[in-house]
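Not every chain is included here, but those present sit where they belong.
Every chain is named by a letter (A and B) in the order it is written, and numbering of its residues begins at 1.
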Amino acid sequence: MSNVKVVLKKDPAQLRGATFITGFRTIGEVGYLATRHLALKRNMERIGYVVTKYYRDVAFLDEYGLATPFDIFYDNEKHLIVLLNHILPFQREWNDFAASIIKWIKKISINNLILIGALDKRYKMGNENLKWLKTSKCQLSLDYPQLDKQLLMVGPLALFTLHSEIEDLSAIVLLPYADRERTDPAAAATAIEALNKILGLNVSVDELYEEAKRIEEDLQKQMELLQRELARGGADRVYM
Amino acid sequence: MSNVKVVLKKDPAQLRGATFITGFRTIGEVGYLATRHLALKRNMERIGYVVTKYYRDVAFLDEYGLATPFDIFYDNEKHLIVLLNHILPFQREWNDFAASIIKWIKKISINNLILIGALDKRYKMGNENLKWLKTSKCQLSLDYPQLDKQLLMVGPLALFTLHSEIEDLSAIVLLPYADRERTDPAAAATAIEALNKILGLNVSVDELYEEAKRIEEDLQKQMELLQRELARGGADRVYM
């Protein structure tokens, strides 16, 4: 039995045929910055949540209200669903997380996914800003070079890609080159530009730089503090 | 299947529409001090217990009798339920604890929660003693500043807040500024004053200082002793 649950506050029938977009706080925080920027700029409505067994005890007020670790947004005009992952799930949950969400996606008749990650820019060799790949069922062609053969994709996005392939879904994976060491809004902007082309959007990238700076200064510092606390094992005390 | 069980010794139908209040032994022990003080001063009747899988082996005599780790009290006059958490649950249980209790709360038709935590006073910037936040369904407005955007709330209280939001319950979170290093009765008093305003109570805060001192000297010392014992792994011995 899955330990990952999707709580939807909207009639799933209305989501049929939508495009599902997500990304994680991995290299350069690109997947997170891009999806958050998209949800905010498009003024998307939150329509649900993902809840997991190892749900992190982190809550905060974001621009749109009280944020939960995995908020689901919907863009009515363009029929888009964005899963915004404020928190990177625990690694032991990654497979369950990806498998359960892909299963839900399939169940509510969504057939298209766009997954946003990043590549370490130290390995960039040509002029391109972005590489991409797709699952077997995807018919699209993009004007970017594909990921090199034998080059490994890792992290939760890799699992979303694997489960999309296994479930015969059409998924595109966008991998802009990004800086590993810090949040990289330029790389997120590259992803937004690719999304604009693929989906016929016109999302501006201006505030991305302030959002990234804000996240780097405030949220990220606190996350680091939180991580040090966790490492100290402070939490298995009878009192805190 | 949940590993958290609510044992109720009262007809749940009589609890409909009550206000549920809880807090934990986190920063400055504020949530614990305030809820314990409220239960004692209002002479509340114990009506139940929460039992968990990783139930701690800690029992003691409190003012009201034999205390269990998570005692549930009821105030008949003001229709209040207080969950008094003498022990901080194990972190691995936090999500199950919060999710199960919120689910129970919803099932017995309680719609209002007041959650009492604290903020580290080293980060206090203005004159206010307390910040607060609320879930989307909450219509109340308080005469205190709201929690800053992007400032993280952590611990079991964060999970109570998240699950309240997800379950469309109305919850207020009170966060007085408190001293991280010791029990902070002044911060607990601030919380009590806010509760008095919100609930139309008139609970005095005088004995809070003695209660806090008592807890600091006696109970807390023993908890520390207990924690050192646990760290030493003394308990997996064939004899003790």
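Going forward, a contact is a pair of C-beta atoms (placed from the backbone, for glycine too) under 8 Å apart; a residue touches a chain by one contact, two chains touch by 3 or more.
If you're wondering where the values come from, they're calculated on a predicted model, not measured in any experiment.
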Beyond the 2 chains sitting in the coordinates, how many copies does the whole assembly comprise in total? 5
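As a working rule, only the chains that are shown with their structure count from here on.
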Round to the nearest whole Å and give the separation of the Cα centres of subunit A and subunit B. 34
Which bits of subunit B are touching subunit A when the two form their complex? 24-27, 29, 56, 58, 87-88, 90-91, 94-95, 99, 133-136, 146-156, 158-159, 161-162, 165-166, 168, 220, 223, 226-227, 230
Sites on subunit A touched by subunit B in the complex: 7, 9, 49, 51, 53-55, 57-63, 65-66, 68-69, 214-215, 218-219, 222-223, 226, 235-240
